[in-house]
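Structure, as structure tokens:
Every protein chain but one is kept in place in this view of the complex.
Chain nomenclature is as follows: A, B and C, assigned in order of appearance, with residue numbering initiated at 1 for each chain independently.
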């Protein structure tokens, strides 16, 4: 088995966040791979719902993860209005994945800015915009954010709140009328951050093999808190890597 | 061909109201029979939509009109929310049929009361209620009302407005924000009434074979206006009756 | 508005367990299905288990409503049409409404489209839905209808309150072992009514290993279904597309029973005796 890429590590760590029986809402790319990988490894009864509206997609053992297989193996396709209102907004999604769009900002309370950097009307950088991120962040039982860890994107406070994570502290989700626990972890190419139960501020709890804490601090634009015991992410097993590579037989797909 | 029943006459006259290419919304019973009969006789491209959500039901030549054939010959079935909002309320129905529930009231401006006779909280008679009649009356391009002509039901003013016909005069539909022409004709077992273009009040314009005008007046609870030239409904032809009886092979079905 | 509170794994149970665990005294219970797929077996189980003070939601009310009212299960009926085989409101409903027998009945009356919108709002967990005003007199008598102004156009529109049943009960052709459900033929408000509810019971003609939905079929995913019950014939004497036709004679016989308080009592005793 060749050495895993950063993308593969992130996908495997994200997969470990998926538990049996959870309804998981995933976008294309890494989140979809993570959820389907989890079904093959440790969460065979997870219900994977794609943002395309494909519900309860059960890939067969040798199926690659493609638009065709997702469409063909879905129990049914929901109209997007039904997906957004009767599933997402209604609180039927247990676990939502949020990706970092290229250039997106993430702040110390796990709020996401994927609309603009700078002012809305005169941005220094225009980003892709919300998609369904605001609603996934607001209404999922919990969310997992998967994003590359770069100083430019890891900022003290996002310029534009596209999707609310923990707002400005532990009470904000409740005050805003949002549902669920919010971001339960942020998985990057360097490690894993989790909100402090008291303050809701992100704390570094794990680093990936070969990464040290100082490296993570250097890529973080605020005074990063570090857990007393930072664990090192277990190396992917051959079983995990083989399962992942069956999903992407042509090699790892870049995604975000 | 045996003598037509009153029900058959009403159905045939109602069928004549259906024109080619119209989108017709029908409930079970007489309206459905009228619309499918029209498709066999003179309006083969009429699009029949059932209140069940079955859209563009094209019965084959020898199909009887049953729940099964309607379901099987439908192009598709709309979710009722889509039927009500995106078709009816949105103004996609050209011709809506309104039946008289047993005991329902109809007044001189073709408003329908099918909720109660008397006061709502202490009715002298409780009727079935609105169903979708209020919306069919409000949003169809035009409506045809098919109802038995009895003194008890043909009243000066309905006690409870379940569905607005012409309100209290020719301007009311516009003032209320309703769509379309409203009731274009009322087809009874005695004859046909149509709104006066100036006053919107119902005027007797036709009597069925064997019925005279005085008989109609006697069953009408207001001073019924009569057209200068009251026509007599043409006798059903053998072709018409045969086509109708193919829809109801076991004989005429009672409906309302 | 609460988020969906029941998130147990769909499970296949018997009818007594499903109704016993999910339909409580005082609950708001929707039973949906028009003309076909009328959930009579589940309704009769509610009668057998002597549930009381229910708010019954049944958009197109019929003999199912009449039986639950006559059996004394219902104190409020939410509906938009009610008729028996003769097209008139059935006798037990009239007796309860007019003579408080066997108990007083309150009603909350809408139109079909308003009920559809109320379920859709409930399913989306927003507090109300928006419709256009038809001019009907109903809003004068129904507190769950109001007028709101559009913040963009200033125009007045009709608002109807969201409907979130404690449990919705429907009948379907089949389910698979994971609780996914398929409905064929004309389907009314069932999908929205199931999504709107805090819990749901689906009785089915048969349970299969894997669904093979027909074109145009409605599939309700198992994650919105709380309990699945195998109940072959569970919609009789109504129709089940692909399984059986409506039994007009049986419906007329029920109408005769309904017409008479004593015959209803006998009928209820017989029904109760089977539990």
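Keep in mind that, in the parts below, contacts are C-beta pairs under 8 Å (C-beta built on N, C-alpha and C of every residue); 3 or more make two chains touch, one makes a residue touch a chain.
Because the structure is predicted, anything quoted here is derived from the model rather than measured.
*Asks:* Among the chains you can see, which ones touch the chain that has been omitted?
*Replies:* Listed by label, the shown chains it touches are A, B, C.
*Asks:* Give the residue, chosen from B:85, B:107 or B:189, that touches the chain omitted from the document.
*Replies:* Reading the full complex, the residue touching the unseen chain is B:85.
*Asks:* Thinking of the whole complex, not just what is shown, which of A:10, A:26, A:93 or A:138 touches the missing chain?
*Replies:* A:138
*Asks:* What residues on chain B make contact with the chain left out of this view?
*Replies:* Listed in rising order, the touching residues are 21, 23, 47, 55-56, 75-76, 82, 85-86, 89-92, 94, 179.
*Asks:* For chain C, which positions touch the chain that isn't shown here?
*Replies:* 1, 121, 125-132, 144, 146-148, 150-153, 155, 157, 159, 161, 212-217, 219
*Asks:* On chain A, where is the contact patch with the chain that was removed from view?
*Replies:* 28, 50, 52-54, 67-68, 70-71, 74, 76-77, 79-81, 84-85, 88-89, 101-103, 115, 120-121, 126-135, 137-139, 160-164, 167, 176-178, 256
Note that in this section only the chains that are shown with their structure count from here on.
*Asks:* Would you mind checking which pair of chains has the most C-beta pairs in contact?
*Replies:* Maximum number of inter-chain contact pairs occurs for B-C.
*Asks:* Just how far, in Å, is the C-alpha centre of chain B from the one of chain A?
*Replies:* Taking the average C-alpha coordinate of chain A and of chain B, the gap between them is 57 Å.
*Asks:* Measuring from the mean C-alpha position of chain B to the mean C-alpha position of chain C, what distance in angstrom results?
*Replies:* 28
*Asks:* Hey, what residues on chain C touch two or more of the other chains?
*Replies:* In chain C, residues 120, 192 touch at least two other chains, as defined above.
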